[in-house]
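Quick one: structure below, then a few questions.
Every protein chain except one is present and positioned as in the full complex.
After this line comes chain A, so read on.
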Amino acid sequence: MNKIILIARREVLERFSTRSFKWLMIIGPLLILGLVYLFLSTTTSSKKNWKVLIMDKKEIFDGKLTPSKPKNLTFDFINAFVEYDDFAQNEKYKDYDLAVQINEKILSNKHVIVSYKERPPENIQRHLIYFVERRLEEILVDQFTDLSVDRFRDIKQSLKFNLKDANDPRDEKSTTASWVGFGFGLLIILFVFMFGMTVLRSMAREKSNRIVEVLLSSVKARQLLTGKMLGIGFSALIQFAVWTAIIGFGLYVFRLTLFPDMFSAGFVADAVEQESLISELSNQSPFVELIYSQIHYTNMLIFFTLFFIGAYLFYGSFFSMIGASMGSESDGQQFVIPITMLLFMAVLSGYYHVYYPGTVLSDWLSFIPFTSPMVMMIELSNGFEDGSAWQLFLALLILFVSAIGMMGLAGRIYKNGILRFNHRLKLKMLIKWTKK
């Protein structure tokens, strides 16, 4: 074990001594943050004025919303309820961008549905919600309490806002959550490919400069393989941890700089209330929702790590087989193509699962070790129904058992192939070495 640790330690130190590893550690997360920034900043609409139809059938708001006219919002009241389709398609409502549904029991259920034709930006959502909430507070205080509005704010329950696309009120086309999982799965595949290739190159280099013979006179082939795989895998985890830290910090900075008014103290007085409102607000924009609210970071990161370890050991075994058995550094390239194809298939299976989640093929893909890290991350981001979380653990179990099996095969090939030089690698040869 001590020798395995020594070998793993050397691999980690070697990765850290290379410039590309250090650069990737910084540039990788910055690139992702750049993309996130791009998406976040483009969610701001160019529309100057948003026309809002308040559907107040019982005239609870009494045709009033704000004492003064807001800058970007214009309100019209109607004492009827307009269906989503009607609002979206009827010529009569073509000038309206948003419709706020004040339901008959709003004073007790505190639920407001806002439908839109074009998704409004954060500041518009915030203002609209603010006005509706304040108006409702006035009505509640006036009708049911002797309290002041400020005192009432301290003890009141928050409103529940639900933003719906008027063209897709059931949110059937929404795959936002799936794409979050897809992103995590893609990251697994990317890391597996990057560090799998590192395993291959490292072995090929040790073979070509012949140090492997010196090492094998001190350690067993399996120890050397295990140490190398662990060391490079650990480097990958460190890389990922740094990425997580930088991206996490970057998102925090974005939240403070890109949406400073979203959290302004004047918006809501109570800090606790502010927090709950933040979560409600962020629920309104798909990308912000995705970044700041929808991702259950703890769960995703735990299972990302587990699936990454499984996938790395599983696919890394293939890379190590090629690295150990190639006759020269260029010889094994042809065998890298099928592994790359398998990884590409995993990405495609994720894409398939986003759009056809309930099919038999999708179910199979979520358990096959080649595709499960990708598909299960998508499943995880959508959440498991009660009693079905076993699927996640079964997929993990299959992945780890397969990885151990593949590592066993890789060990055999490594033992037989690592001291063979200057030959042309053939599939027949690989199969033969697995039997010895």
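The working rule: a contact is a pair of C-beta atoms (placed from the backbone, for glycine too) under 8 Å apart; a residue touches a chain by one contact, two chains touch by 3 or more; residues count from 1.
One rule holds in what follows: contacts and distances are computed from a predicted model.
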**Message:** Tell me the UniProt protein name of the chain this structure doesn't show, selecting from "cytochrome-c oxidase", "NADH-quinone oxidoreductase subunit N", "ABC transporter ATP-binding protein" or "ATP synthase subunit a".
**Reply:** "ABC transporter ATP-binding protein"
**Request:** May I ask which residue of A:Val212, A:Leu313, A:Leu380 or A:Leu430 touches the chain that does not appear here?
**Result:** A:Val212
**Message:** For the chain left out of this view, which of A:Leu361, A:Ile404 or A:Leu419 touches it?
**Reply:** A:Leu419
**Message:** Out of A:Lys64, A:Lys94, A:Lys160 or A:Lys220, which residue would touch the omitted chain in the full complex?
**Reply:** A:Lys220
**Prompt:** In the whole complex, what residues of chain A lie against the chain that is missing from view?
**Reply:** 3, 6-7, 10, 14, 17-18, 206, 209-220, 419
